[in-house]
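Heads up, one of the protein chains got dropped from this complex, but the rest are sitting where they should.
Every chain is named by a letter (A and B) in the order it is written, and numbering of its residues begins at 1.
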Amino acid sequence: MNNNSKEPLFHIVKRGTLPWYKAWGIRLLAVVIALIVCAIVTMTVTGENPIQVYATMIDSSFGSERKVWILAQNTAMLLGVSLAVTPAFRMKFWNIGGEGQILAGCLAAAACMICLADTVPNGLLIVISAVASIIAGAIWGGIPAFFKAKWNTNETLFTLMMNYVATQLVAFFVIIWEVPKGAGQIGIINQSTQIGWLPQIGGNKYMLNVIIILVLTVAVYIYLNYSKHGYELSVVGESERTARYVGIKVEKVIIRTMLLSGAICGIVGFLLVSGTDHTLSTSLSGGRGFTAVMISWLAKFNPIIMIFASMLLAFLDKGASAISTNFGLNHSFSDILTGIILFFIIGCEFFISYKLSFRKSAGKEAAENV
Amino acid sequence: MFDIVSFFPRAVMQGVPLLFGGTGEIITEKSGNLNLGIPGIMYVGGICGVIGAFLYEQSAAELNSFLAVAIPTLSCLLGSLLMGLLYCFLTVTLRANQNVTGLAMTTFGIGIGNFFGGSLIKLTDAEVPSIALSATSKVFSKSLPFADNLGWFGKMFLSYGFLAYSAVIIALITAYVIKKTRVGLNLRAVGESPATADAAGINVNKYKYIATCVGSMIAGLGGLYYVMDYACGVWSNDAFGDRGWLAIALVIFSIWRPNLAIIASILFGGLYIVYLYIPAGTQLYMMELYKMLPYLVTIIVLVVVSMRKKRENEPPAALGLAYFREER
Partner (left out) sequence: MDNKNAAVKMRNISKSFGTVKANDKIWLDIYRGEILALLGENGSGKTTLMNMLSGIYFPDEGEIFIDDKEVVIRSPKDALNLGIGMIHQHFKLVDVLTATENIILGLEGKGKLDLKSAAKKIREICDAYGFDVDPDQHIYEMSVSQKQTVEIVKVLYRGADILILDEPTAVLTPQETDKLFAVLRNMRDAGKAIVIITHKMHEVEDLSDRVAVLRHGQFIGDMPTKDTNAQEMTNMMVGHAVELNIDRPDPVDPKPRVEVKNLTVRSIDGIVKLDDVSFTANSGEILGIAGISGCGQKELLEAIAGLQPTESGSISYIKDDGSREELLGKDPLSIADLGVVLSFVPEDRLGMGLVANMDLGDNMMLRSFRKGKSVFTDRKSPRKLAENVVDELDVVTPGISTPVRRLSGGNVQKVLVGREIASAPTVLLTAYAVRGLDINSSYTIYDLINRQKQKGVAVIYVGEDLDVLLELCDRILVLCGGKVSGIVPGRGAKKREVGMMMTKLGGEKADE
């Protein structure tokens, strides 16, 4: 070529579908590279040998039975929220309001536990709290959906705002119910009577939570892949025009799916209040609504893969805070590591969907890469 | 009696970080990038300013007021620029999902802020009990010299540090650039319809990169203002709170117009602190409900705008979407 300098070195071409093992291979590679980068970052900050750093991390999650249970609990809660946002995402409805929907569920559960503790029997109270949480979560998810369906109001921004409305609502009730007055917090609800607390099974505080979430995972998996509703929402997500063409009522599907999405968040809220913390505070959801967005997306909206994605993030979080404690660093170190790993996984998707096609000389390579 | 003279300056001081964040995000969104990493970027901007000031205070025996301003400001801009570049690399070059990338950036950015905020002293082996950059802060919050002599007028309009005025000026300049200049016209086209902009010979990726990076840097200044001026140079973890998200709310509330954002930011700031001025201020729980107001009004604006379908007021049409020219 006589004019090489003027030609672009490469251009980007959309790939056909990669076989699943190659796609997951690329993702795995990204995680490995990310872990190496994290090791380097950790080493620079702490001056420790990275192998020891990872040993610390692994120990913090798998070092004892109790630690494993805590990991399982954290995984379960993250997984629960991820399951919740997934139907909405499959419909291309960007529900980043998981945080608010969880808090709505938490608030409802706590309200039942506080207000009905003396009036209804324990078993009934648990059922009432669960139902109330589910309804509260569903309402919180349903409001933005209603406006999206009716007027195409931007759902990302709407659900985002709903998070803070929920946060403030919880803050409001925390002060109303605070114990003792002026403490600014509620403390453990019904600590002596344990009314409204989810029962422990198998002698472990977290086992019931984990089981409920696992059942939910299977249920959501089946709902998405085998039910008529699941099929409808996938069609709506792929193409609203096709959905209308085959007579799917798009507005109804949007609202129904978001009610479900919110309801599952409500369940998580219920499990956090009745099953785990037995208190109410604005930090109960702990950013899970946002983390879940990333998990759901990383797992390509597949509930089974989400189990592993949630575990990875729960493990990172736990491990990084162990590093921080051991080396006297601030706990936010885990957020940095999580961020780095996410960036790598987010970035690697590009190489799954696209390939770089080099001009001329690389024609052969491009052919091999298909 | 409602004391406007003491209320207004406090509302403004609450509003300034939001105005920085909001203006930055407006520029970003005008290019079609919905950067949900803004809260993280504001943390990074704040902490980078703190690190710069801290190192300078530690090393210099006597503060030169120019350097005391320039060093933190430049490090703040640099930090937020890097965050902006990261966002662009992922979403523009690698076409990643904007929501996911933004949320990851917020996690990461808040992590950076809190980590360095909590560990700076240990990391540098400095012999101070806490990060209190009061000397630097004094330079930042220096009000106009004749403010004290002008009574209520001085108090209401002249009593702020230079960053507060910069925020207003930047917002006005942004409004002008978007509305009245060639660059602004091209930017709007990129956010509305990148394919059209591309066909018109506009380098879409370049605009997205520059708009997002400039937007990030402006937003970062919001973090800097918060630490250096509002918080008197004291960094405490998570103190910045939800202001980043409020800045995103501000963008919607001001229907993507930086000049409206000036007024709106003061309004938001006022709503943030209005509970202190309501006679029934003893009922602390009411304050939590007042804090809900900015978000509620934002939702109302969002809904009303979508119902009225007036095209000029709606979000940029291509907001949140990656652009690939050969898409087919």
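One rule holds in what follows: a contact is a pair of C-beta atoms (placed from the backbone, for glycine too) under 8 Å apart; a residue touches a chain by one contact, two chains touch by 3 or more.
Please read all numbers here as calculations on a predicted model, not as lab measurements.
Colleague: Would you mind listing the shown chains in contact with the chain that isn't displayed?
Modeller: It touches the following shown chains in the full complex: A, B.
Colleague: Looking at the full complex, which residue from A:216, A:235 or A:340 touches the chain that isn't shown here?
Modeller: A:235
Colleague: Which parts of subunit A face the unshown chain closely enough to count as touching?
Modeller: Contact residues on subunit A toward the absent chain are 2-3, 6-8, 11, 14, 16-17, 222, 226-232, 234-235, 238-239, 241-242, 244-247, 249.
Colleague: Just checking the interface: what residues of subunit B touch the absent partner chain?
Modeller: These residues of subunit B touch the chain that is not shown: 180-186, 188-189, 192-193, 195-203, 311-312, 314, 317, 325-326, 328.
Methods note: only the chains that are shown with their structure count from here on.
Colleague: Just the number, please: Cα centre separation of subunit A and subunit B in whole Å.
Modeller: The mean C-alpha positions of subunit A and subunit B differ by 27 Å.
Colleague: Which of the residues in subunit B end up touching subunit A in this complex?
Modeller: Those in contact with subunit A are residues 34, 36, 86, 89-90, 93-97, 99-101, 103-119, 122-123, 237, 242, 245-246, 248-249, 252, 284-285, 288-289, 291-292, 295-296, 298-299, 302-303, 306-307, 309, 315, 319-320, 324, 326-328.
Colleague: In their complex, what parts of subunit A are in touch with subunit B?
Modeller: So the residues of subunit A touching subunit B come out as 12-14, 45, 94, 96, 147, 151-154, 156-158, 160-165, 167-169, 171-176, 287, 290-291, 293-294, 297, 328-336, 338-340, 342-343, 346-347, 349-350, 353-354.
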